[in-house]
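Every protein chain but one is kept in place in this view of the complex.
Chain naming follows the written order as A, B and C, and within any one chain the residues start at number 1.
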Amino acid sequence: MTHKLGEASLHEFYRNRGFSGRVGFGRHPAVLVIDLAEAWTNPRHTLGSDLSEVVNQTCIILQKARKVGIPIIFTTMFFDDELTDLPMVIRAKVPHVTELKRSSTLWHLHPALKRDPKTEPLLIKPRTSAFFATNLLSILNDKGVDTVIIVGCVTSGCIRATAESALNYCFHAIVPKEAVGDRSQSAHEANLFDIDARYADVVSVDEVIKYIDSLSGK
Amino acid sequence: MTHKLGEASLHEFYRNRGFSGRVGFGRHPAVLVIDLAEAWTNPRHTLGSDLSEVVNQTCIILQKARKVGIPIIFTTMFFDDELTDLPMVIRAKVPHVTELKRSSTLWHLHPALKRDPKTEPLLIKPRTSAFFATNLLSILNDKGVDTVIIVGCVTSGCIRATAESALNYCFHAIVPKEAVGDRSQSAHEANLFDIDARYADVVSVDEVIKYIDSLSGK
Amino acid sequence: MTHKLGEASLHEFYRNRGFSGRVGFGRHPAVLVIDLAEAWTNPRHTLGSDLSEVVNQTCIILQKARKVGIPIIFTTMFFDDELTDLPMVIRAKVPHVTELKRSSTLWHLHPALKRDPKTEPLLIKPRTSAFFATNLLSILNDKGVDTVIIVGCVTSGCIRATAESALNYCFHAIVPKEAVGDRSQSAHEANLFDIDARYADVVSVDEVIKYIDSLSGK
Partner (left out) sequence: MTHKLGEASLHEFYRNRGFSGRVGFGRHPAVLVIDLAEAWTNPRHTLGSDLSEVVNQTCIILQKARKVGIPIIFTTMFFDDELTDLPMVIRAKVPHVTELKRSSTLWHLHPALKRDPKTEPLLIKPRTSAFFATNLLSILNDKGVDTVIIVGCVTSGCIRATAESALNYCFHAIVPKEAVGDRSQSAHEANLFDIDARYADVVSVDEVIKYIDSLSGK
C-alpha cells in the first residue's frame, strides 16, 4: 500500500526514508541556462508559455555571475532542416520537436539574456538533459566546475533531466525555484518536489545570490 | 501564466502541444526489471513499501516472456562494504544509499521473480537510470532489442529515469502501469503522467501480454 | 619480457591469445563517413594529406549503399568562432583544433562525396570518436542498424576511436582498409593491426561491396 499525504507530511515522509538531503554549494559554480529560447518563452508557440518572470530571475543571476566571473553556459534545441538527425521514435513521442529546425528562429535565445558570444557557449542539445549527446560535461570539467546552478525551462522536462544528470556526474546540483518554470503549474510543483528529494537542492534565487556574493568576497 | 487543470483536460492540453505521442511496440522486445529487491519490496526497510501487486504483475509478464524467449534483464543496487565507490554528493542527497552494501541482503531480488542465472543478467547499477554506468545499452544492442518493457520500482525514481534513457537511446520504451510502483501514490501518478507525455507509452499489463502473444504467433 | 615479432607471426601470436576474432557482418548496416572534409583531405592544410584514393574508395561504397538504400551518416568537426565550446586541455594537447571554426571552410565535406542533405545526416563531433558527445548512437539505434562500416580518416585517430566505440556499443564494426587513410603510413599500419585485433574486422572494399550486394539480392 502506498501513501497519500499532504505536502508537509510528504516531505517528512521522504526525509525519514533518506531522501531530500542537502548537497550544498561547492566552490566553483557555473550557471546553466536551459532552453530560454523563442519556442518556449513566447506563449504563441506550441511549446510556449509566459515565462517572463523566469527570464527576469535568470537575468538577476546572470548579472551577478558575470560580475564575479562565473562561467555561464546556454542551451537550446534544433535539428537540421530536413530533420535527418531527428530520430523517428523521438518524433513519435513528442511530435513538437519537428518544429525545431535550424532555419527557424524558434531556437534563438530570449534577447534579455544578452548572451556574450565571446565567453558564453551556446550548446545545441537534442534531448531533455543538457548532458545528453553534447559536450557539456567536458566543458564543465575543463573549467574546474563543481557546482551547477540550473535555470530555465521546463521544470518537468529539461530542468529535471539536467538536474538528474548533474548529480549523476557528481556536480552539486542547485535549482533556484523562481528561475525555473513550466507550462503546467501542477507539473512544476510535482517535479520540484521530486528534484529536491532526489537530484538537486531546490533553493531561492536569493540564496544563490548570497552564495555568489560570498565567493566574490574571497 | 501557467495552467491549473484537471487530469483529463491536462492530457488534452499536453497533446495539443505535441506531447504524449505513441512510440508503439517494436519487433524485438526485452523486459527490464528494475530494483524489485529486498530493500524496496519489504515494507520494513527504509526504502521499502508494499509492492506485492507490482511483483505479481511483473511475474505475469515474466512468465509470458520466458515462454516466448524474450530477453529478460534485472537490475539491483549495491556499493562495496566500505562505500569507496559511493560518491559523497550522492550520499549527501539520498543518504539511504549507504545501506545498500554488498554484504547486506538488501539488494537480493524478490524470490518470486525466479531469475534464471543461466540466461538472465543481473546488473548492478549505481544510480536511478539502469543505463547509467552499466553495460545495459551494450547488452540490449547485442541482442538486437528495439523495445524495452520497463517494470519494477519506483515510478518517480528509477522507472522514470530508465524510461527517459531508453527513449534517449531510441528504444521503444513501454511502461505497463500495474507493474510499476512507488511508495507515494501521488508521486506515482504525477510521474506516470510525465512518463507518458515525454518518454514512454504507459499501457496496461494486458496490452503487453497481447503484444507478446502476437510475437509468439509469428 | 615482451615480444618482437614480424607481422605474420605477430598475427599468429595475437590469435593464440584470443584476439582478432571475426565479428562478421550483421543484417542492417550503415556507412559512417568520418571527417572526409577540407581540413583533412587537402594536403595544403595543417592536418591535410593526400587522401584522394580514400575518397575514391569511399565513393564506390557510397554509390552502392545509395542504390540499396543503406543509411549513410557523415561527420565533421568545428567549434564556434570564439572557441567557447573548445576545452582548454584539448587545445593544449592538439593545438590544431583551434583552426576548426564554424566560419571557416575547413569542415566542409569533400565535394566528391555528394552528400544528400535530405537523407544523410552530417554530425558535428568535438572529439575523435564519432560517438562522443553526439547523437550518433541514438540515430543508429533508431534506424535499427547492427553493423557500422567505418570509412574516412584518420586511421590512427578518429577511425580507431570510432571503431572502438562501435564495438563497445555492440555494433558489428567493419573497417574497409582501402577506404581509410592517415597522414603517416606507419601509424596507419600499426593502427589497422590494433583495430583488427581488438575492435573491428579490417576487410577489403571488395568484401564490403559483395556484402552489400548480398543484401540487395534479398
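The definition used in the following text is that contacts are C-beta pairs under 8 Å (C-beta built on N, C-alpha and C of every residue); 3 or more make two chains touch, one makes a residue touch a chain.
Being a predicted model, the structure only gives us computed values, none of them experimental.
A.B. asks: For the chain that's not shown, point to the residue among C:29, C:157 or C:176 touching it.
C.D. replies: Final answer for the missing-chain contact: C:157.
A.B. asks: Looking beyond the chains shown, say which of A:99, A:142 or A:189 touches the absent one.
C.D. replies: A:142
A.B. asks: Can you name the residues of chain B that touch the chain not displayed here?
C.D. replies: On the chain B side, contact with the omitted chain comes from 80-82, 84-85, 87-90, 117-123, 126-127, 133-135, 137-139, 141-142.
A.B. asks: On chain A, what residues meet the omitted chain?
C.D. replies: Counting over the whole complex, chain A touches the hidden chain at residues 137-139, 141-142, 144, 146, 168-171.
A.B. asks: For chain C, which residues touch the unseen chain?
C.D. replies: For chain C, the residues touching the absent chain are 1-5, 10, 13-14, 17-24, 46-47, 49-50, 87, 89-97, 99, 127-129, 132-133, 156-157, 161, 164, 167-168, 170-172, 181-188, 190-191, 193-194, 198-200.
Criterion: only the chains that are shown with their structure count from here on.
A.B. asks: For chain B versus chain C, which are copies of one sequence, does the interface use mostly the same residue numbers on each side, meaning over half shared, or is it different?
C.D. replies: Shared-number fraction above one half, so same.
A.B. asks: Once you find the CA centre of chain A and the CA centre of chain B, what distance in Å lies between them?
C.D. replies: Centres of chain A and chain B (C-alpha means) sit 25 Å apart.
A.B. asks: Hunt down the residues of chain B that sit against at least two other chains at once, touch-wise.
C.D. replies: 168, 170-171
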